[in-house]
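Only one protein chain is missing; all other protein chains are in place.
So that you can tell them apart, the chains are marked A and B in the order they are listed, and the count of residues begins at 1 in each.
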């Protein structure tokens, strides 16, 4: 991908506090993956498993670690964390386009809204009464902002995202298209076989620098808020139940669901399609493999998995069919062990006794 | 959470047909969870596991069961079903705000629509030709109502929900933001390695008092309707396939998927991230644990689970690695049992024979 402008390698190295090896004046004109990069492109290298790709790469320059740099002879920038440096270089080469402030004539604002003059609002945006929207916020087409919602400075809301009344979003957040913040939590009380709705009168409180993926749903709390702390990153199609609390700088991949009232620590990494049951606590720094079911609290940091890898189907059916007999198998082995012990004592006798 | 108005404890007890113990004139000003409730707040107590929280609660009054009331000395309302009573109190203290009828000037109505004068339609609502919308319906901003859709009295459709042509929604339903009712079922016929679309010409029929969560999808039927009976409650991001039938007062938690033509009984409770295969039947009163896979019909009411709880990852890998050998393990144990039986007969001989 061709960058908006060209940069000498030395300039990029300074931006990421790295050390140039090779031609510091080399002109970088674009960025590409290791295997398809060409002259003029910068790329990055991290996984040692791809060492052969590094040697054969046609890239103009490579961002890499000190360990990887030793046996690489091309132009490179040496840094401790090549992936983070790559992120910074991408942000530098492809800066977010400035959006002009202004409110599209079709946008509909209710009474008593407080909109900073440097807000941008595109077509078909609806803002209900009492909402407060800070400087630099961009509401794209068709965004809905409910009554008394607060949106912090610099937050970007993509088309068609909906924020229910009373929710508060921090600064520099990104809400992707179709995300729904503050829909009712799933709360019903059974009475005589029917379900009575429990009004969900809490809200959603989202910190700064949070990213919410497309079509993800963050439910409002029952009586108090559902809370996402600073720096939380959530992928697409994730479900966060009412009164969930998610600690700072935790990342959650696509299609995961966190049931109501569960507390996730900070700096956790949760894979895709994970299900976390309600009313449990996860410690800080938990890492959960994709598709796992978390059915109990996790008191210690660590890596957890419950994923069952797929097999060729006839092999898998034979395995699954055995699950049913597993409990009795344990008993059968115990019986054999008892017999064997009994047996051994009989057995031994003739020899010892002789 | 502070209520809109204050109420004497006696008044609340009458509303839920409960018995006051303590100060019947006590003034309730708000509502809060058991552990954070303060003077003036009402709360509820159900789980006996939280008995210590009950004793230490600062709540002004507690709704609880006769069993729990006996060793509680504070103000309380005694009822048989405290959770249902709590729902009623919340509905009483936080009544749904009345929405003024009226059609926003930006709403677009096609020809031949029948809109009751007491309907409210917010900005950017689109209603296609032939739609019929009954009294008290509230269509929030950006809602789409397809041709010939019928929406029953008192139904509330949150921003950006879309109802495809021909679908019928009952009375007092709630459709949350981004819900999609009546998209095409996933029907394709393979021919020479390509897929031919099977037109999905059935509709969706939704009963009364149904709630549909945010971004949930209910597909239209192939030839006949997909049907949700009265009182069904569905959480966010749920997928209901074409021609599924869901019985009355069944509840389905988030991210569950029900594949095509499956019939779910009434009064079922289905957890989150459950997958139910197509063309099966679930009896009334089935309870399914979250993340379970239902691959066959369930003919009897009961509680079912297939959830595999996560473990610390190295332990889990050791377990999963053993799955592959499970089938042969059963054979190995069988062989041992045969040997042992054979052995026993040899063994015994010398002793009996002596």
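The rule is simple: a residue touches a chain if its C-beta (ideal position, glycine included) is under 8 Å from a C-beta of that chain, and two chains touch if they have at least 3 such contacts.
The structure displayed is predicted, hence computed values, not measured ones.
S.K.: Of B:7, B:21, B:88 or B:126, which sits in contact with the chain we cannot see?
M.R.: Answering carefully, the residue with contact to the hidden chain is B:126.
S.K.: Have a look at A:128, A:184, A:211 or A:225 and name the one touching the chain we're not showing.
M.R.: A:211
S.K.: To test your reading of the contact rule: which positions on chain A touch the chain that is missing from view?
M.R.: 1, 31-33, 36, 81, 83-84, 86-88, 90-91, 94, 96, 104, 106, 122-124, 140-142, 158-160, 174, 176-178, 211, 213-215, 231, 233, 235-237, 249, 251, 253-255, 267, 272-273, 290-291, 307-313, 316-317, 320, 323-324, 326-327, 329-330, 333, 336-337, 340, 343-344, 347, 350
S.K.: Could you pull out which residues of chain B are in touch with the chain that's been left out?
M.R.: Where chain B meets the chain not shown: residues 106, 108, 124, 126, 142, 144, 160, 162, 164, 178, 180, 183-184, 186, 188-191, 193-199, 201-202, 215, 217, 219, 223-224, 237, 239, 241, 255, 257, 259, 273, 275, 277, 288-289, 292-296, 302-309, 311, 315, 318-319, 322, 325-326, 329, 332-333, 336, 339-340, 343, 346-347, 350.
As a convention for this text, only the chains that are shown with their structure count from here on.
S.K.: If you fit chain A onto chain B using the CA atoms, what's the rotation angle, as a multiple of 5 degrees?
M.R.: The two chains, chain A and chain B, differ by a rotation of 120 degrees.
S.K.: Can you give the whole-Å distance between the Cα centres of chain A and chain B?
M.R.: Inter-chain centre distance comes to 25 Å.
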